[in-house]
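One structure follows; several queries about it will come next.
Removed: one protein chain of the complex. Kept in place: all other protein chains.
Going by the order they are written in, the chains are A, B and C; count residues from 1 in each one.
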Amino acid sequence: MSSIQQAMTHMTPTLANIFTNDWWHKLWFRADGATSLAKTTDETGMWLWWFCTLWFVFLMALMFYFVVKYRRRKGQIAPKSPSHNTPLEIAWTVIPTLFLVWIFFKGFWTYMDKVMAPGDAVTLDLTASKWNWDIVYPNGSRSSATTVIGARSIPVFYMPADRPIQLRMQSSDVMHSFFVPAFRTKQDIFPNRYTTTWFKANAPSGKDTHPTSVADYDSRVNSAKSKGGMYSGAAYIKELEGVPYEDHWLFCAEYCGAEHSEMAAIVRIVPEDAFNKWLDTIGTGSLPPLELGKRLFTIQGCGQCHTTDGRPSTGPTWKNLYGYPVTFSDGTSMTAEQRTDMATFSNYIRESVLTPAVKIVSPYPNQMTPYAGKLNDRDIQALIAYIVSLSDKAPAEGAAPAAEGQPASGQPALSTPPANQPAGNLPANTTPAPKQ
Amino acid sequence: MAHTPAADSHGFNELDPHGFEGHGQHASHVIVGPFTLRTVLAFLLLFTALTVATAQLETAIMGWFDITLPWWVNVAVAMSIATVKAIMVMAYFMQLKYDNPINTVLMLFTFGALAIFLFFTGLDLFSRGAVDPIKQNQVVAGGTGSGITSKPNQAVALGAKERFLDYLAVLQYAKAKSTELTATDANTARALTDAAATLQRQGRGGDARQRFVSLLAERIGEGTPAFEQVKQQVTGTMPEPILAAAQAEFERIHLDVAGHGATAHHEEAPLPGPNRTMPRTGTTGALSEAAPHAPHGDHNGHDHDTHPAGDHSH
Amino acid sequence: MAHDAHHHGNYLTPKGGFWTTVLDWATTVDHKKIGVMYLFAILFMFFIGGLAALAVRLELFEPVRVQELANGTKELTGQFFAPKEAVDAANMQPGNNIYNRLFTLHGAIMVFMVIVPSIPASLGNFLLPLMLGAKDVAFPRLNLLSWYIYVIGSIFAVTAIILGGVDTGWTFYTPYSTTTDPGFSRVAIMTMAAFILGFSSILTGLNFVVTVHKLRAPGMGWFDMPLFIWAVYAAAIIQVLATPVIGITLLLLTFERIFRVGIFDPALGGDPVLFQHFFWFYSHPVVYVMILPGMGVISDVLAVQSHKKIFGYRAIAFASLGIAGVSFIVWGHHMFASMSELASMVFSALTFLVAIPTAVKVFNWIATLYKGSIVLNAPMVYTLIFLFLFSIGGLTGLPLGTLSTDLHLHDTYFVVAHFHYVMMGGTIMALMAGLHHWWPKMFGRMYDERGAILGALLVFIGFNITFFTQFFLGSRGMPRRYASYVDEFQIWHQISTIGSFVILLGFLVHLFVFLASFATGRKAPANPWGGLTLEWVADSPPDEHNFHHEPIVTHGPYDFETTVPPHWNPADYPIPEENKVVAHHH
Partner (left out) sequence: MTTLDTRDSRPYWQRYMPGHHWRSAAEEFDSCKFGFWLFLSTEVLLFGGIFCAYFIFRSLYPGAFMEGSHALDWRWGALNTVVLLVSSYTMAASIYCVQTAQFSRAKLNLWITLICGLLFLLIKFTFEYTPKWSGYFFVLDPALHHHTATIVEGKTALAGLFQYVEGYGGKRPGMLFDYPFANDPNMPLWWSVYYCGTAIHALHVIIGMVLIARVLKRVGQGYYGPTHYTMVEVSGLYWHLVDLIWIFLFPLLYLIH
């Protein structure tokens, strides 16, 4: 386990380092925090650490000394000694109290900084759901970057360095909690209520840089594979060649069910100009439906329960959904014909995405979170296009249905929580109808 | 046999430093006479009358002088009277007045604990918006319900909504073949969808199937293959309440086409600002106006007639 | 006395044949028998909960990973409770679900069925009347009822587990607990179990409060009571005042699942944070129901085993009451990540109040050792272990009460480590101390010192290996209730898991020692340690009615310098002349 060796090496105590605050800080926090507030928090933490250690050592030393010195000796009764001493008792009541007051304020000051976002902070909308994170960027698009960690492909959220970012967070099902250890902060996320948190990340150290070419990217992947693991570094994005980045874990810290421990993401800090470049690359407004569908498959975490190559999973595979008969757990079924009729099929898909509970493909469990409010109509059209394209019975012209004077959808007036909608950025119109 | 010498002897009480026993003996066997009890009952009934009267009076006053008393006045008065009543019950009926004081102390502790409970809980829930007002209120008043998968009526509402969305898609598909859809139809679609969900939540009924069919006829043109297709689907599986909803809502949209409503949709669902809660859906406001009429089918039908078909298609 | 005439022997002597005896125990209203029955019930549940804990540790030994093999096929590794052949990412779910049920099982059992009743219901029931010089608790039949309610509650919980387990975590946070596995009643059954157990807890507390008020032996003033009584009394008050709130909370939660009333349900406008307030208004004070009796045990054992008058008797007594009082105004520190800023600030400030009486107690205990005559037997070893672990637990509470640091540590393994140091390192260690201390009194037999001390050391070492590592895990950002984790945490988890099995070893040694004591332990004297409190006046095991004559208190509970312990030969206890000057009361 290379990680274990790393862990051991940077922790091996030597007379030189064991007395340094820095060594203890490494031991406790593994690395410096990634924001200025994290630094202040760590200072408080280390201060408390030494405070507690000294008290503890003092008390235990006293205790063991007494136990040894006053151990029972045959036939000897403890001599009379005072059973209380008012000045002493007052002293050891008052002195700790003073310390405690000081500790409270030390924590309180930093706390207020943590909860008060600066006025110039950029507000992004974050939606947590079982078991995925979703951030909408100012241009209305979601992060399309993902990385593989363990058995999961998880989203990567690019964030600009040295720029205060405020997250306006909401959950679409149960409680979650936004926790970035490197930021040393945490905020619970509730359904139906906004909570906010903010951070201003330090500039990336430059240790990690984006691949400078496709070849570079491939070599990284291969070297990772050769070590028997998976490459979970930066994807290849032309605009970001060689740009330094720094990755931080984003965990869900409020228990939220089966895949609570897989509900991770990566917050990737890049210089602001690079961030803006990246932002342009992910604007999904111009994407053709099929491409958008592919992208949504990863962004929305469909891949956590559905496969595209026919392998079984928590949910039915998307391979050959279109054009093949299926039976539902309530006994009803759809014929191949119905599944080939684009209208019927797309309606079925829309229903299954927005209210999965209505029709359950047997023998799969009813586990999917309703995506009503998370996908606008265009997204769904794109997904349908992608699903159709995965079938070997897909129409010859290719699966992307053309847009043709169709209603604008995904308006705030729909059940979509408006907060998740890019203000003033309405997707183009599409229709479920296939070209004939 | 149960008594120990110590317990029977009188010296025993001196040995007890706190005299609970002695005190108990005098405190417990008190007899509260019927006169006291009746007087207390009389007062209690009196206060009951009083509290009802004041409640009525407040309403009346508001009416007479056309003022609105702050809501806490009502609560404060009612609560203080209730407290007096409670004290009387405890003091006389429950004999706390004559009883071992420890019981009174205990009750005070209890109410103290209760006060702490209320105070600190309120301290949190009422001060959520102190730093950032957006945190104070619900995002969608009454809740989104999404994710509460095990809640039948929510699921029904959502399911109905999306099923309805499907029918609209079919409708548009059919329409796309005959004529171009207009922006009005887009609004209509959305409004129908929301109406379906909202009204479904509110459990409206009524025979709407035929209305919807006639609706289709006028929208698409009777006899076209598209019409037949949709009609077949609709008359097959379409749940009635939704159709009723659709009907009611659709007629409202007719007005909108004439001018106001189509834009209203966007205004009804702005981004939540400070101390502002979102309506349950885009059309809640309109529905609450429509509410009283809704149960009466004929009334709607009447509406329908007053707004001739065709207004919308330009 | 009359009642001595028609039966001899102690409360343990069988009333006849096997079934007669069983019936006699099942229907007894004798606080001693009920205490013993509680003890065994609790130890059994402790065993179950412990197994669950080990299972949890095993799952966490390795993170769940997909290894891509050379031939391109993938393999899922590190799942202890899932099919190894599982290849697909989504097949992590079965394993995780098992894990989630296990930690819920562990938490719920340990909190509701073990630690809350542990000391008050077992040692408390047995000792309270003895220490007060009473024949029984105030309401003996209520006492038996509370035991049966406890058993019924446990049966409910076990039913929920057998039906497939509950995955809400012992905190039942909404809306997860109201929406998870819809259509099944497991969660409802589990909440009902906790609800029922609450009644048992209330009845015990109510019984104790009245007993302490009304049944003190002649001559025993409030400040002549052993500190164990003070602690249990304070805890009992909390039980009475806090438990009903969890009652209504769980009731509403059940209504929410069955009738879908919406008080905590965001979908109906309800508020999950309100649930947290309801929940912690009980569940924080109850933390002190868990620890206060432990502190009481320590105060007594410490004084007796070092034959030394406790230092600052009144300070400790009032500290117990103080903690009980403060415990009602600090619950918000469980919610810093979900509460309003104002409330967080207020609760943080109040939280530090708890540290004061707690610190005072620790200081007093250590000062008591000064100039004592300390014997290092199992009870005393466990007392020292308690002081060691509880100090760590208490001090690590500071960064959690401090707002800025708590935002980082909240819901991480730091919290897990902290409350294990307080709950297990505190309450369970105190229970072990008290169990050894009063074992001779309860069962009339001595246990094997060497074995007991060996077990104690094993538990101590294993405990620190298991849980100190978790402090590092937490501060490095490992969240709670994770079935899997990123690689950087693995080394710590592995150390922790190894430690947990050392703990198991330690408790197995204890089990063996206790069984051996039943089988071959030598007859215990009435007062093996030379205690001065009234339970040592009674025989061991005590007579059915505790005392042959109603005892009359003539000296303080800890006047070791001036009093020859009951049943002791003054020759063995030569009181120095200078001690005899004035036998002053505290």
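We adopt the following convention: a contact is a pair of C-beta atoms (placed from the backbone, for glycine too) under 8 Å apart; a residue touches a chain by one contact, two chains touch by 3 or more.
Everything numeric here is computed off the predicted structure, so don't read it as measured data.
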Among the chains presented, those that the missing one touches: B, C
From C:Met113, C:Ala134 or C:Ile366, residue that would touch the chain that is not displayed: C:Ala134
Touching the absent chain when the full complex is considered, from C:Leu12, C:Leu54, C:Val151 or C:Ile263: C:Ile263
Where the unshown chain meets chain B, residue by residue: 1-4, 6-7, 12, 20-21, 24-25, 27-29, 31-34, 37-38, 40-41, 44-45, 48, 51-52, 55, 58-59, 71, 74-75, 78-79, 81-82, 85-86, 89-90, 92-94, 99-100, 102-103, 106-107, 109-111, 113-114, 117-118, 121-122, 125-126, 141-143, 151-153, 201-204, 279-280, 284, 288, 291-292, 295
Hidden partner interface residues of chain C, rising order: 3, 129, 134-140, 142, 202, 206-207, 209-210, 213-215, 240-245, 247-249, 251-252, 255, 258-263, 268-271, 274, 277-278, 545
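Just so we're on the same page, only the chains that are shown with their structure count from here on.
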Chain C: positions in contact with at least two other chains: 175, 179, 266-267, 273, 341
Residue numbers of chain A (touch at least two other chains): 115, 173-174, 191-193, 195
Contact set on chain C toward chain B in their complex: 1-3, 175, 178-179, 182-183, 213-214, 216, 218-222, 241-242, 245, 260, 262, 265-271, 273-274, 277, 281, 328-329, 331-332, 335, 339-343, 346-347, 549-550, 552
Partner chain A, residues of chain C touching it in the complex: 63-68, 76, 87-93, 96-97, 100, 167, 169, 173, 175-176, 179-180, 266-267, 272-273, 306-315, 337-338, 341, 344-345, 348-349, 352, 355-356, 359-360, 362-364, 366-367, 369-376, 384, 387-388, 391-392, 395-396, 398-399, 401-408, 410-412, 472, 475-477, 479-488, 490-491, 558, 560-562, 572-576, 578-579, 581, 586
Chain B to chain A touching residues, read off their complex: 131-132, 134-135, 137-140, 143-144, 146-149, 155, 158-159, 161-163, 165-166, 169-170, 172-173, 176, 180-181, 183, 185-186, 189-191, 193-194, 197, 265-266, 268-272, 278, 281-283
